[in-house]
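Sharing a structure, written as structure tokens. Questions coming.
All protein chains but one are shown at their positions in the complex.
Labels run A, B and C following the written order; every chain starts at residue 1.
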Amino acid sequence: MNPGSGRVFATRIPVRFGDCDPAGIVFYPRYFEMINGLVEDWCGQALSTSFHDMHLRDGWGLPTVHLETDFLAPSELGENLQAELRVEKMGGASLHLAIRLLGPDNAERVRAKVVLVAMDLKERRAIPMPREFAIRANTYCGTDTAEPTN
Amino acid sequence: MNPGSGRVFATRIPVRFGDCDPAGIVFYPRYFEMINGLVEDWCGQALSTSFHDMHLRDGWGLPTVHLETDFLAPSELGENLQAELRVEKMGGASLHLAIRLLGPDNAERVRAKVVLVAMDLKERRAIPMPREFAIRANTYCGTDTAEPTN
Amino acid sequence: MNPGSGRVFATRIPVRFGDCDPAGIVFYPRYFEMINGLVEDWCGQALSTSFHDMHLRDGWGLPTVHLETDFLAPSELGENLQAELRVEKMGGASLHLAIRLLGPDNAERVRAKVVLVAMDLKERRAIPMPREFAIRANTYCGTDTAEPTN
Partner (left out) sequence: MNPGSGRVFATRIPVRFGDCDPAGIVFYPRYFEMINGLVEDWCGQALSTSFHDMHLRDGWGLPTVHLETDFLAPSELGENLQAELRVEKMGGASLHLAIRLLGPDNAERVRAKVVLVAMDLKERRAIPMPREFAIRANTYCGTDTAEPTN
């Protein structure tokens, strides 16, 4: 698969009261809800594949099979985070995403590598990503896949 | 349906870090996760009907259609709440529950009336509760159904 | 206090994957996270009082002390809900809100009455709402306040 244009999918995510813990900062499991929402928005808005259609109509999903995350600085109630998603690498069934959440000061708060695998929800086994989906996803792949990533 | 023995189903629920907000007390939507868990435990442990079997094997559920809740005092991180469930009233498809969450001081923190309706998940329409389930649930009904419960 | 213009504060809330349960519809405690977010947006965007400043700078909050909710129809993954907030009644320390969540078909999904009370977070006792806040909130009050508010 050829490297795409290396586009970045970006969105804004507010830090809500319900995201914050008694220390007044984001409770880290909520970052993963934000990240899941970012992937959901990317699929729906950029790849023309809403999670609704994917899961409930077409019977497949993109469960997360691996992730690595650095929490670099805390995020506070009321901040607006900049969320960015790039595709690092693609296999037939897998998507390696590089995700960053940035604070209002543009400094990194969270840096995550997330590996998703296309899965048939009924059979619960990995399947090749649908072709159209893969082609669109690939346009967010910025790394020449000849050179190994991670 | 005759009044049952008026038993109470009770369980303990810890207030976890992830339940608490920047004020250091339970974020109120999390009380409803606790209440949902209480109903889930009641069905599974007391009524021999796990939510797994109900939803995934037998195709029905008990969605909440109405609730009224008083939040009487805040609950703090680390407290162990006593959760109590009684059946106030039963219809063919509906369950009216009276739920209380008590603090370590035995004072009420949350008092809720919750109305559940048995629903066929595929058709998304109300159905009569399964007979065995209704009979078991009725043993938690403490109010003589001749006297109206609001 | 004079009756306000009865304005409605409205916003859009997407139903995300993480909001939905094994039945593919919104898990009801998540509706209260949506409702809390709506109140948060209203305070921040319409009343110039962000939850950050309220809680972390000024030391007060608006905990929910009572709510009544009807869940009229399920909401599905991927839907965009219209959320509406009106002030029904105001006391010195309390705000009675009428909240509706509407589906894409404009039908009501959730109807809630929510009572909030201004609270000093340190002392944990009710306090009069700050004057400027109350004046702005009152412009969302559609009921003639000549009829007594509790």
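Note that a contact is a pair of C-beta atoms (placed from the backbone, for glycine too) under 8 Å apart; a residue touches a chain by one contact, two chains touch by 3 or more.
Keep in mind that this is a model prediction, so the values were computed, not measured.
> One chain isn't shown here. Among C:Phe17, C:Trp42, C:Phe71 or C:Phe133, which residue touches it?
C:Phe17
> Using the definition of touch stated at the top, determine which of A:Arg30, A:Arg86 or A:Arg100 touches the missing chain.
Answer from the full complex: A:Arg30 touches the omitted chain.
> Considering the whole complex rather than only what is displayed, give the residues of chain C touching the chain that is not shown.
17-18, 20-24, 27, 29, 77
> In the full complex, which residues of chain A touch the absent chain?
Against the missing chain, chain A presents residues 22-23, 25, 27-30, 32-33, 36, 55-56, 61, 63-72, 74, 121, 124.
> Even though one chain is hidden, which residues of chain B still touch it in the full complex?
Here the touching residues of chain B are 16-18, 24, 33, 36-37, 40, 44, 50-53, 55-56, 76-78.
FYI, only the chains that are shown with their structure count from here on.
> Please state the rotation angle, between 0 and 180 degrees and to the nearest 5, that superposes the Cα atoms of chain A on chain C.
The superposition gives an angle of 180 degrees.
> Comparing chain centres built from Cα atoms against the global Cα centre, which chain wins on proximity?
C
> Suppose you list every residue number at the chain B-chain C interface; are over half of them used by both chains (same) or under half (different)?
Shared-number fraction above one half, so same.
> Quick one: which pair of chains has the most contacts?
Top of the contact-pair ranking: B-C.
> Comparing centres built from CA atoms, which chain ends up most distant from chain B?
A
> Chain A to chain B: how many Å between their CA centres?
Distance between chain centres: 36 Å.
> Centroid from C-alpha atoms only, then distance chain B to chain C, rounded to Å. What do you get?
Whole-Å distance between the two chain centres: 24.
> Could you check chain C for residues that touch two or more other chains and list them?
Answer for chain C, listing residues that touch two or more other chains: 33, 36, 55-56.
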